[in-house]
Every structure is written in structure tokens, then in C-alpha cells.
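Here the complex is missing one protein chain, while the rest keep their positions.
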Amino acid sequence: MREAIAAHVRDGDTVVIEGFTHLICFAAGHEIIRQGRRDLTLCRLTPDLIYDQMIAVGCARKLVFSWAGNPGAGSLHAFRRAVEGKGPPLQLEEYSHFGMVARLSAGASRLPFWTMRNYSGTDLPAVNPAIRTVTCPYTGEILATVPALNPDVTVVHAQRSDAQGNAQIWGLLGVQKEAAFASERVIVVVEELVDQSVIRSDPNRTVIPGMIVDAVVVEPWGAHPSYAQGYYDRDNEFYIAWEGVSRDSAALSRYLEEFVYGVEDRRAYVVRCGGLERLRAAERVCAGVNYGF
Amino acid sequence: MREAIAAHVRDGDTVVIEGFTHLICFAAGHEIIRQGRRDLTLCRLTPDLIYDQMIAVGCARKLVFSWAGNPGAGSLHAFRRAVEGKGPPLQLEEYSHFGMVARLSAGASRLPFWTMRNYSGTDLPAVNPAIRTVTCPYTGEILATVPALNPDVTVVHAQRSDAQGNAQIWGLLGVQKEAAFASERVIVVVEELVDQSVIRSDPNRTVIPGMIVDAVVVEPWGAHPSYAQGYYDRDNEFYIAWEGVSRDSAALSRYLEEFVYGVEDRRAYVVRCGGLERLRAAERVCAGVNYGF
Amino acid sequence: MKPSYSPAEMMTVVAARELSDGEVVFVGIGLPNLACNLARETHAPELVLIYESGAVGAVPERLPVSIGDPALVTGSLMVCSMADVFQCFLQNGRIQVGLLGAAQIDRYGNINTTVVGEYIAPSVRLPGSGGAAEIAIHAGRIVVIARLDRRVFRERVDFVTSPGRRAQRHGGSIGSTRVITDKAVLESDPESGELVLAALYPGVDAAEVAAGVGWELHSLGRLAEVSSPTDQELQLLREVLDPKRLYLKR
Partner (left out) sequence: MKPSYSPAEMMTVVAARELSDGEVVFVGIGLPNLACNLARETHAPELVLIYESGAVGAVPERLPVSIGDPALVTGSLMVCSMADVFQCFLQNGRIQVGLLGAAQIDRYGNINTTVVGEYIAPSVRLPGSGGAAEIAIHAGRIVVIARLDRRVFRERVDFVTSPGRRAQRHGGSIGSTRVITDKAVLESDPESGELVLAALYPGVDAAEVAAGVGWELHSLGRLAEVSSPTDQELQLLREVLDPKRLYLKR
């Protein structure tokens, strides 16, 4: 991870660490914090705890997002302090989920914009001039548009890949495929490195092809406290406890000292957390299908 | 199948039987021929043999397509006779594959059009006024557009579904998802009806949700001479032999008498073909994945 | 007499009864999720739950803490990308009901979940739209769950995240909005789009509802009465659906 972040994430970059609740790569975010990156434009539908931490330490110049909360548990307080004028300033560029998905879809297709039927009656376009309109060349209808998002680097966490980064994901797919194809550089982080024959045995599960991948990092538990379907559960207690930690900036600093700056890498983080085995997934293995002819 | 076609396919309808080489539902096409539907607008990327047969018997008023050949083997001669002025007339509306995919993507999203970077330098827009342009509201770039395609009815052949039509496909996916979501009515035809628990055991394989499905037909070998990955191989000999059959309109009529009009249903067709077991797929079953948490 | 159930329980039960069997519902987390699960356990076993995370036909074995919980995936009918959720399901018009929360809601059903105060330099920064803006625009009808409070039910919201009086859409109909509060149900007038009092909970009078609303609340000519939660509904909520009182405690 250290080498992948050092090589592919630069000060001033537009960075996407995607994953909708599922497969959020905290390991990559922590390494970016440790390496002291600055002036990043952080983009994600749901900034989640990892971007809150990155905002807290000053990695971010700007946040591009659509829902900034701690799902089911409360607020992202470092984010709120920044926006409510009680912390270091942070530029915002705000969409809805569909808008962010559309921006990445345009980016993945290398089109300059994407069209939606959306935003009429909302105040979002009033505060975000990037939300515009286009006239349908057939019906004359006026539709909403958002501009393509083409990040400098995207991190995708996947359950497994081969050494070339052909990555397979099951469970929630989020916008990882779109984000990866939209990006100049792609880092794939996996729970498990498998032989290419495993990938080739079930090609319909491949979400990211190795040809667009710049680095492959093997990092078990790399998504904790997020989760990896079939590997480990979401650490809901951590998310609930975060409300208290992040509300108090001193407590947040202590957390970061202990679990981010105070560990060398993900392996050390897992040791320091202790007891993560309690989150190990139960067995619910589906049957395979026949690819023969 | 008889009831599903009788209930959902009407004279004058815009009909899509999709499947790119894989999972082309010949059984549905044959039943439409037997029921004598007229004035259909037939849409498919690759009309393939099944639309050639439907054109030959006069089901079609219009063909909307992007590649009209017998892949690897020759021509669609009923189609060619119509277009070359040697048979009953047929209106054409012609795109490229990307254009057809884009039309169905727009239809599935209920947008009136879809945007592409395409067609500059080609003569396609000169012969198809539905190919137009739009100006990007961000860059000023002029991009190509195609109008949404929203068929009256779409037939999707799948390897398996439950009784509600939650359908799973593996191997080539073509544009079946887009076609089904774009359509007013959807007929799902499956090789195998399975218990819903099978579908629910591997939800990432579901391509068509039952909520958009109007009829489910169980029809083993329903795609022959096309194929169903994991069930039976493509009947390449049939495709190669078709070049000779379709070139001679009398031979084509004899074929239709024997294998379409002369059989009551798909079961009888399979018996008449004889020896289809030679196409039965070999076993290449992949391992399952863990959906536990 | 104090009722033997909490306001949160009542709101959940009333929201559940809003849902018809076989409907396709776009579900948020918290009380909306509980309401859907209650409906599935009672009168609407064929209710189809869709989450913006991509889980379709979810049958969660435990109460999900987030809309991306792994329990929404295991045993669901389909998992698709978020692009498909928003384009093929929502924008396509396949969602019959959208359930939304609200930090502020105005006379015309406009909802704010973005900021309290000015957008630039707000006094409280809320999470923002998520999928709410497009749910409000595309779902067939909208059910909002919010407690009566003049700081919430306002003449004007500080920011319109999700539009209320909704434009006529491709389907040709204007979807209704129903607001499930802790004391009554409000409903959008089909002509004006204004939220009016539609039904009262047991033991509540109209004045009490009006006191929690920041505009002059009109009401339907004939108010419906909402019955209390049944023993079965309460038992399901307390013992099966949220035994840890994760959402019902609030």
C-alpha cells in the first residue's frame, strides 16, 4: 500500500475512494493521511468516516459529494466543523446520489456530460452552477446535465483479484466500475489475491479489468470498519462510537494518533484494533453455474 | 408460449427479441410466425436467422437494426431479397451496434435520447434522420444522439428464473437488460424454472427483476439454433446450412412448413430436429462465492 | 390517558399501513425501513423493497443499520449497480412509493435535508440529498415521516433538497405526498399541492396538530381517524423487528 499510494496519489490530485457502505478502502485513506498528502479534491457519494478523517487532518481542499453523514449513527463532525465555520475551511461541490453516479458514468464513457430527468424544483442548481440543462433534439424537452468526473486516481476495494488486477466483486456494486473506468490511474486493493484461473472460471463476476489497473495491493481487513461481503461484517459498533469520537476534536486526534499515525500499516492496525475476528462472515456459499458449451 | 405470445404480441407492435448470438429466442419467433402477426416493427442489433424467417413470411413492416448477416456463414437472404427489390418491401432504420445499444439504454432510463461520440465521417446520419446531434453545455462540443427505443414488447431468453420472472443470465449479456427495462411488456423465456431460493442464493446474477416481467415461459431448447451457455452449444452447422436454405425461397418455404408451421410447439420442434443432444454442454461449473456476513 | 405505545411506534405503524401488498418501495434507513418490514410481516408480504445501494427484493435477517448493510444483500432477489438503481428503476418509473425523512418540510411538501440557515455558512450542516431529490421527483407517491414541530413544519424551508408540489411527469400523473407525523397524517391537496390535515390519531384534536405546523393548516372536509397500533403490530415491532430499540427508542 505504501508504494501504491506514494506512486499514484499526488498533492493536488482529484481522488476517489469509492464503495457504497460496502468495500470502502479505509486502508488506502489511512496511508494517504500518513503520507501527508495535501490539497486533494476528495470525491465520493458518501464521504463516510474515512473522508471525515482525511478532512480532519487537512488532506482535503475540496469535497465533491452527495450525502455527508454517518449512516444510521449521526454526523461527520470534522466535515461539519469545516462547513459550519468552526474548523479549517473546505470547498464544497454538492450533488444528489444520482448526480454523482451520472458524473462518473459520463467519466467512464469519456463523454463530457450526462443527461438526467432531475433537479427541477430543487435548490441544488442554485448553489452548484455545474448542474445545467440540455434540450432534447427530438422532443424539445429540457433535461438536467452534470459534467463528467474524471479523477486522477481511484481506489477500488474488491473481494479478490489476480496479480494483474482483474477484480471480482459481489454484493453491493456501488459505482466502482464507473469510477475506475473514469480515472486516469486505478489502485485495486483486495482481500485475497487469487490465481488467474479463479477469475477465468467465472468471468461474469469481474467488475474491473486488469488492463485499466495501475497497482494491485493485497490488504486483508483493508475495508474495516466498512465490510467485505463473504469476508467480514460491517463494524457497526465502530460507526456508532464514531459519533462520540468525531464530535470532540481532541478525541478524534487521539484516535488518529493511535490507529493511523501510530501504526505502520494495515497489518499493525488490525493488531491494534484487536478482536476483529468477531466480524468474520458466516458461510452462505451459493452454488456455481456451468460455463461449458 | 402460445398464451404469452397471444396475450402480449399484437399486430403493429414494435417487437424486440434480443440476445447477441447467445440466448436468441427462436421459440418465440416461431410462435409469432404461427400466430400470423403482421405489420411488426422488428428491432434487434443482429436480425439473425429468426428475423430473416419472420421477414420471409411477412410478419414485418419495418426492420430496425445494426448488422444484418448470418455470422460467419453468409447473408440473410429473405432480408436481402426484400431490400434488393426481389421480395416484399421492408422499411429499414439502420444504426451501428453502439447506436442500437444507446437507443435501448435511453429507453431503459426513460430518457428521450442518448449521447455518444460517434458517426462523424460516416454516411449513416445521411440515410437515417433519427441520428442527430446535441451541443455539450460544458465544452460546446457537438456530439451524436439517437432517440430512445421503447418497444411494445421484448422477449428475453434466460438460463433460469423463478415463477415471478426474476431471471438470471451468465455468459454473454448483450443488451437484454436494457431492452427489458425499455419495454412496455416483457416476456421471459427460460431453459429452467427454479425455486426462488436459487435466485436469492446468488442475487448478483439476476439481470431482469420479476417486477418488470409480464409472462414467464419455460421452454427448454427454446434458443436453438442459438445457444444457452452451460445448457447447449450453438448449432453452427445449422447456421452454415442456412445459407443454402435461405438463398432459395422455395427451400426456405419448405423449411418453414416443416419446422415452424408443421409443429405445434417447441417440444415438437425439438423432436423433429432430432439429435439435439449432441449439442448438450460440457460441464465447466465454477465455484460459488460466499454471501455471508 | 397516556397511550401504551410511543410516538415512534405509532408513526411506524401508520407508515406501514400506507403500503399496499405488491408495491415497489424505495426504502431509507431507520423508521421507514422498520415500517416496510412491519408491512411485510402483516398485510403486505409481497412488498418489494429497493434500497439505493442496489439491493432489490431484500429480506434482511436483522435490522439493517445502514442502507448498505450486508443483510440487505444476502437472500435478496437482485443486486445491481447504482447506475441501474437510479436509471432503470427510479427514473424509469418503476418505483411506486418513496419513503423520505425531513429536517424541514414546507406548506407545499418541499423537503430540506441540506442546511439550517444559509447554504454558505450554515448554522447546522445536514447530510444533503443522497437519493432524496430524485426519489421525490420520480417515485409514484411519497410518504414522509416527521414529528410535528414548528421548527420542522415551516412556511418556507431554508433549502429545497427534494421538491414537493411535483411537476407533471412522464407518466402523466402528479404523485401525492402523505406526511406521517406523531399526531396526525397530512396529505397534499391534488389541486394546490398544499399539505392539509387528512387524519387524526386517537385522542388528538386538530388544534394540537395546527400548533406544530408553521403555516395556517387547512384540513380535508372529512377527517379520517387512524386506529391505534394493534397488539400484533406492537409485538412485532418490539420483539421481532427492533428488539434492541435501535430506532424505536428515539
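Order of writing sets the chain letters: A, B and C. Residues in each chain are counted from 1.
Going forward, contacts are C-beta pairs under 8 Å (C-beta built on N, C-alpha and C of every residue); 3 or more make two chains touch, one makes a residue touch a chain.
These numbers come from a predicted model, not from an experiment.
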| item | value |
| --- | --- |
| For the chain not depicted, the shown chains it touches | A, B |
| Residue touching the undisplayed chain, where the options are B:51, B:113, B:221 or B:239 | B:239 |
| Of B:227, B:255 or B:269, the one touching the omitted chain in the full complex | B:227 |
| Candidate in contact with the missing chain, chosen from B:119, B:221 or B:269 | B:119 |
| Footprint left on subunit B by the chain that the document does not show | 20-22, 45-46, 65-69, 71-73, 75, 79-80, 83-85, 94-98, 101-102, 105, 116-124, 127, 170-175, 177-178, 227, 229, 233-234, 236, 239-240, 281, 284 |
| Interface with the undisplayed chain - residues on subunit A | 108-111, 166, 177-178, 181, 196, 199-201, 203-204, 206, 209-212, 291-293 |
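The working rule: only the chains that are shown with their structure count from here on.
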| item | value |
| --- | --- |
| Chain at the geometric heart of the assembly (C-alpha centres) | A |
| Reference subunit A; chain at largest CA-centroid distance | B |
| Subunit B and subunit C: spacing of chain centres that average the CA atoms, whole Å | 40 |
| Per-residue multi-chain contacts in subunit A, two or more chains | 116-117, 170-171, 173, 227, 229, 233-234, 281, 284 |
| Residues of subunit C touching at least two other chains | 55, 70, 73-74, 79-80, 91, 170 |
